[in-house]
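Excluded from the complex is one protein chain; the other protein chains are retained at their positions.
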Amino acid sequence: MSVLPTTRTVVESPRRRFVRRFTGPWANRFALLVLLVWLVAAVAAPWLAPYDPLVQDIDARRLAPLSDGHLLGTDALGRDTLSRLLYGARVAGLAAITSVGVGLLGGLVPALLAGLLRGWWDAVFSRIADALLSFPPLLLALAIVGVMGPNLTNAMLAIGVVFVPRFYRVVRAATLAVREETFIEASRSIGTPTAWILRRHVLPNVLSPLAVQISLAFGFAILAESSLSFLGLGVQPPDPSWGSMLSEGRAAWFYTPWPVIVPTVTVVLTVLACNVVGDGLSDSVGREKGRA
Amino acid sequence: MTTPLLSVRDLTVEFAVRGSWQPVVTDVSFDVMPGQVVALVGESGSGKSVSCFALLRLHGDSGRTSRGEVLFDGRDLLSLSEREMADVRGNEISMIFQEPMTSLNPAFTVGSQIAEVVRRHRGASRAEARKRAIEVLDLVGIPRAASRIGDYPHQFSGGMRQRVMIAMALATDPRMLIADEPTTALDVTIQAQILDLVKDLARDFGMGVLLVTHDLGVVADACDEVVVMYAGQVVERAECFDIFARPRHPYTAGLMRSLPRVDGMGEIEIIPGTPPMPDQFPEHCRFAARCPHAVAACEAGPVALEPRVNGGAVRCVRTLELDLRRTPEGSLA
Partner (left out) sequence: MSAGVVGRRTLSMLGRRLVALVPLLGIVTLATFSLIFLIPGDPAHRIAGEGATAEQVAAVRSDLGLDQPLHQQFLTFLGNLLQGDLGTSYTFRTPVWDMISARMPITISLTVVAMVFALLIGIPAGVLAARRAGKWQDRVVTVGSTLGLATPNFVLGLLLTLVIGIKFQWLPATGYVEMAEGFWPWLSHLLLPGFALGVIAAAEIARQLRASLADVLRQDYVRTAVAKGMLPGTVVWKHGLKNALMPVITVVGIQTGYLLGGTAVVETIFGIQGLGDFAVRAVLAGDLPAIQGMVVFAVIITVTASLVVDLTYGYLNPRGESQ
């Protein structure tokens, strides 16, 4: 590509085109900003949090936001809502990353094998994926948590299992599609090793549909973690999670709605941001097509 | 002579192109008499399909009719309400389209799609509508019509589907049929059958037909009157035999020279170049840029549609000086 360096400014590179298209709509930029804020919050929670999220202050219970040094107020036990929210972001982020990691671990390799080798591998893996897909996702997670015992680690594993067949399907389909393209045939015919084909041709092509699935999975993971924690099957009290904050806040709702409202807005906003990023990615990757 | 069934006056249609309205069809006028088959001819992009979509107000939000009248039986269709227009469509004026493969709804049986029109416009009962569907399918030559009304479009060939479309268009005994390139998607033998059918129906039922085509062979076979369009304008309009015997506009002549001759005489010549896009329509003669006879006068200003020798109208400043017959002595000088 260095033969004609001047053309690079004329023809937009795929990466630049993707960035231009993705950052076009304001909703995408906003969603990205929300996720960045939470990423920072999750990483830096111990330094950012003004209080210990577990410490109860009897004299500062049920404070409204912006009062007495508590930016988002306190809950019925006098714990600082902002601090709990920041530590909750940690849990949500950890849950999302771990479960997506589990999903990738379990889905990616079988999918590449099935897509490239076809035949027996494909048949077996695809049947297993079909079977896993016939479990309602939340119930599958519930069952796994139920058997392994209710705690955050098991909840994350369980959510990850939900993702396995979904990632498998996307990657397999993309691999199959790439396999049909002539450059792979050509590559094979001149004896290129499979690993090289994978790295050079398949992975880049699999990446964009997978990125879409991953950002949607992040949304679902956050939703599922908060649901499980809400039910008492994820994060165990007194540790903070957005789900458990809601379930603890509901009893005192009449006196202080804030401990309910704050995590509600947080969960909705974060899942929304994940979904918007996912939709934005799927609109921006691939070949240029006319927008309807 | 009788009054025209359809009279189009100065029809101008604009489309939204990059935020501004561009005229795609300008000042188109022609008449269709009862029982007459009128051809609307031109290359693709000449505005002939747009014109006939505009007659029934079928262009979507991206198009609008900015000027003109479409008088059907004395009523201006352009001033009707949406509801009144829907009562005209498929009832008094029916339309068939270019693509028989995609113009029928794949999810309903052909019988129900025909019966639906009858019920909508005639208030017929289910049984009556079904009976009528069989009748018209039979009329357009679909064998064993009674047993085929329960079939879905995909169970018919392209030619048969176009017959179904025609049957559907005729089910309400419309007084006027607009056919937008009804045969382009079909092979030659089927083309001839479909055209014969349309011609017969016009004659037998006194139906006016507007036949849109880019195929002059079709015109010669089936039509009484020809309207030639180029770049959104009518460039020549005349009785069919006369326009073939002696075209008076270089574009018409060019179209005819691009048609193979039955006697094998003369060469097939394609008009060089392409028609201009709507946003590049010049003020002067729109064909001048491609015209072999163009002189300075052609680019002096707008050219009006003037009465033509032997009847009709033509839009060319040199029409009286040129002999455009496709014969050795009239060849290009």
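Worth pointing out:
In this document, chain identifiers A and B correspond to the written order of the chains, with residue numbering beginning at 1 in each.
Quick note on the criterion: contacts are C-beta pairs under 8 Å (C-beta built on N, C-alpha and C of every residue); 3 or more make two chains touch, one makes a residue touch a chain.
These figures come from a predicted structure and were not determined experimentally.
Only one residue from B:37, B:104 or B:243 touches the chain missing from this view: B:104.
Residue-level contact of chain A with the missing chain is found at 127-128, 130-132, 134-140, 142-150, 219, 223, 226-227, 230-233, 243, 246, 250, 253-254, 260, 264, 267-269, 271-272, 274-276, 279, 292.
Residue positions on chain B in contact with the hidden chain: 56, 58, 82-83, 86-91, 94-95, 97, 99, 102-109, 116-117, 120-121, 147, 150-152, 154-155, 165, 168-169, in rising order.
Just so we're on the same page, only the chains that are shown with their structure count from here on.
Averaging C-alpha coordinates per chain places the centre of chain A 57 Å away from that of chain B.
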